[in-house]
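As you look at this complex, bear in mind that one protein chain is not there, while each of the others sits in place.
So that you can tell them apart, the chains are marked A, B and C in the order they are listed, and the count of residues begins at 1 in each.
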Amino acid sequence: MNIFTEPVGLSHFLVVGAVLFVCGIICMATKRNVLGVLMGIELVLNGANLNFVAFGSSVLRPPGTDGIGMDGQMIALFVIVLAAAEAAVALAIALSYYHAHATVDVDRGVELRG
Amino acid sequence: MQAERAQSDTVEFDVRTDEMLINMGPQHPSTHGVLRVVLRTDGEVVSEVTPHIGYLHRSAEKIAEKLTVRQYLPYTDRLDYLAAMNMNLGWALTVEKLLGRRVSEKTRHLRVIIAELNRIASHLVAAGCFGLDLGSFTPFMWTFREREKIVDLFEEICGARLTYSYLLPGGVTAGPPDGWFGRCEAFLDQFDPVIDELHALLTSNAIFIKRTADVGVLPPEMAIDYGCTGPVLRASGVDWDLRRDGEPICTEMYDGYTWQVIAPTGGRYPDDHPYPPVPPEAVVGDSWHRFFVRMLEVVQSMYLIRQGIEKYSADDGELDKPIKIKEKLPKGEAYLETEAPKGQMGFMIVGDGSAVPWRVRIRSSSFCNISPLPELCRGVLIADMPAILASLDIVLGEIDR
Amino acid sequence: MAELLISISIPDWLAHTIAALVQCGLLLAIALCSAAVGIWLERKVSARIQDRLGPTRVGGKFGWLQPPADGLKLICKEDIIPAAADHILFRIAPYVCFCATFCVFLALPFANGWVAVELNAGAFFLLAVAGLEIFGVILGGYASGSKWSLYGAMREAAQVVSYEIPLGLCVVVVVILTGTMNLVEIGNQQAGWFFNWHIFHDPFTFVVFWVYVTCAVASSNRAPFDLPEAESELVAGFLTEYSGFRWVFFFMGEYASMFVVSGLGALLFLGGWNGPIPIASLLGLTPDGGDVFGWIGNLLGMCNFIAKAFAGMTFMIWLRWTLPRLRIDQVITTCLKYCVPIVSAMLAGVMLWSFFLPGGLILHVRSRYVAQPPSAVQSRAESSITAEGGCATRNTMDIR
Partner (left out) sequence: MDAINWHSCFFLLFAAIACGFAVAVVVVGDIVRMACCLVVSLAAVAGLFFLAEAEFLGAAQLMVYVGGTMVLLIFGVMLTARGPFVSMKTGGGQWVLAIVIGVALFAVLLQAATSTSAWNGPKANDQAAVPAANNSPLPQAGEGPGVRAVEGDSQDAAGQLGLGLLGVREDRLRRQDKPVLLGGMSGYLLVFEIISVHLVVVLVGAAYLARARRRGRNPESRSPLPDPRSPKPESP
């Protein structure tokens, strides 16, 4: 089943989505910089987005089977917009964190006060 | 008072970033020569400015103790190299004051013509560099094209284009060639429309007004405290010009000439000048007024030159010859300030009976004009710093001596 | 193109790659030529403004070969990478900058149908790619490792990001007018005489055109908004550490983006390839008159488009050499306090206008499409643009 000649299917997209998702999780787990964690979140959201779009597109499925149609793209659109808002708030929190602790090292944020 | 005003309206800053010490110069394109300014900035806002000078120090005053008065003249050219004739005139008048001599009427008229021509040239350079520092390149080209014509006229008289050594103590080396005054008047006639072009290009330009009005405001008291002189002082509303209020030896030069000192006393310029009105945002003493005072002084200088040419050609006397190379100086001292384009240039000569002065001291106008810079630039954005510096119109040769 | 190659028995995949390479090469040529002519134009026009001659020695009387000469000189220059620089980012920054601008050429139509990739969401794609240019600048500024270049980069990023909003809104206004984001469609709807252009469509669009001009000048960093390379303060902003061939890419990026922005302005507001007088349709050089005539008509349209783009560039150059520069806070306030409110108001105005008066400013009799039940898509797809004597049939979509 030579990948170059076979038309690409839904599962290929899902694999790529899974890779992105996992990279995002590992990035969030290992990075000590607040912004590193933020980037991990972006990757996770993108992984999810890819799955939504893959399920929604008519090209990837054998003709006749019915996926979630346009809803896939619609939800992905909402995810993108909300991720932007979330990034804005996360950055604001990161900046105020930077004000309080004068560093962006996540491990420093151990006190619950202030 | 200025500090509070600057502090209260410092730009509300969102994020506390580290303060940066930034070095502007000495080879920075907008610092008019070798001036180094250390800025302490917080993001875009400048919180502290400290100028560093001395890169062009050639100990001009020490050398004066080795040369006779006439041999020292070329050194005075190198002080404010953009207005060398006025430096020569200042030195010549001081020596004449020390020797107690006066020059003939014809020489006096010639000195007025040449001094005012060099004032126009110096103000043109100031206007051009001001435009350059604000980002528009075209006024620089136009002003230098006009300045080339003046420099051509000077080249005909004394052979040099920048450092002339022409106005010697006691007289001039040689009179102007015939036809020179005709060419001088031709230059003045074609210069009028250029002034209107410059006004259209800069003075009444909305962006220029936005960048300069109410920027770097120098109140009159602070101007006097810091010893600022010339257009910088007059732009702050102090009506003071040595050509009219100076010592007798200076004011005699301009006897019989009708002209006006340009200063926005009481917020209004003397006569209803034909040029664009003062914009509402402009505050007396800001960068815009300093620029506008220079532009109006150029017009006054043109009147003076025209009158000078009439008086020179009407007078059928003889041009005086300069003093001897090894003229003996009387024991005693003389100090005189003359109105150079950038401010009041002071020369002090202490004679001890021999031909070589015992001590010479030079009071530089730009040195005093730059001293309020840290005060003016507190709480200002980085982009305004060169604008304020350019409006003060300083020359490093004169500051470092 | 690919079929042609297949026919002479070149293996299938090779044919496709060659076709793709040829198209990319063509586009790259257009981008570089527009940049080169832009440079020559800048030198000549600025010379005229400053009473001097500009380049006259290289290549004939008018200095035609000056841009190639510049390029050659810059290529021979030594390639310096400062010690404190972050090598990898320093190297890729100029290419990111140029690719972002080059991508815009993909979707920019030069004549009816003469476009590399006819995207359905063309206008949206242009805005998205225009946003990428900031990365090249930020990387360049950060990677040079010096305080001054970082200042320049942050200023430019702040300026371009804030000017993207009004720019986007201006494009949205035109999209509302035409009902489609497909650039070729937008161009075609302005066929006919000049009063069919969108700029004369209604008073709101006229104001939006001038706001677009401001934002275009600001987003391609031309004076009086050229903060990043403010010589007097930041020496040369983020370009200080770049020399030689890398600097050329930044330079090309700037001039190509100038061409692109004025091209887009011409397309959206000034009728793209439709000249003031519809010579092509008057002489019968329309596509339905046969292939060759259609091709010539398109050629005329392309010249029209390029002429308008260069007129836009000349305007930018003329601005640069007469006006002084604005301060960073004045630039941002003009954006947020003047451009954005005006464009939003005009957006509302245009929406109301196109709802009540879908015709042009000179009220042609417009045959509005009666909505066919039930699918609105069909009515829109089958409507065709027939230009009989300038009365374009507007395909307003009725949303029940």
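Heads up, the rule we're going with is that contacts are C-beta pairs under 8 Å (C-beta built on N, C-alpha and C of every residue); 3 or more make two chains touch, one makes a residue touch a chain.
All values derive from a computational prediction rather than experimental measurement.
Visitor: Looking at the full complex, which residue from C:C97, C:V115, C:I134 or C:V172 touches the chain that isn't shown here?
Guide: Among C:C97, C:V115, C:I134 or C:V172, only C:I134 touches the chain that is not shown.
Visitor: Touching the hidden chain in the full complex, which residues of subunit A are there? Just list them.
Guide: Touch with the absent chain occurs at residues 3-16, 18-27, 29-36, 38-40, 42-43, 46, 49-50, 53-54, 56-66, 69-70, 72-74, 76-78, 80-89, 91-96, 98-99, 102-105.
Visitor: In the full complex, which bits of subunit C touch the chain not displayed? Write them out.
Guide: 12-13, 16, 86, 88-89, 119-121, 124-125, 127-129, 131-132, 134-135, 138-139, 142, 150, 154, 157, 161, 164, 181, 374-378, 380-381, 399
Just so we're on the same page, only the chains that are shown with their structure count from here on.
Visitor: Round to the nearest whole Å and give the separation of the Cα centres of subunit A and subunit B.
Guide: Measuring from centre to centre gives 65 Å for this pair.
Visitor: If you average the CA atoms of subunit B and of subunit C, how far apart do the two points sit, in angstrom?
Guide: Computed from C-alpha means, the inter-chain centre distance equals 48 Å.
Visitor: For subunit A and subunit C, let me know how many angstrom lie between their CA-based centres, rounded off.
Guide: The mean C-alpha positions of subunit A and subunit C differ by 32 Å.
Visitor: Could you say which residues in subunit C touch two or more other chains, in rising order?
Guide: Correct list: empty.
Visitor: Taking the complex as given, what residues does subunit B use to touch subunit C?
Guide: Spelled out, the residues of subunit B in touch with subunit C are 11, 20, 22, 24, 28-30, 44, 131-138, 141-142, 145, 201-202, 205, 207-208, 210-211, 381-386.
Visitor: Where on subunit C is subunit B touching in the complex?
Guide: My answer: residues 46, 49-52, 147-148, 151, 223-224, 226-227, 230-235, 321-330.
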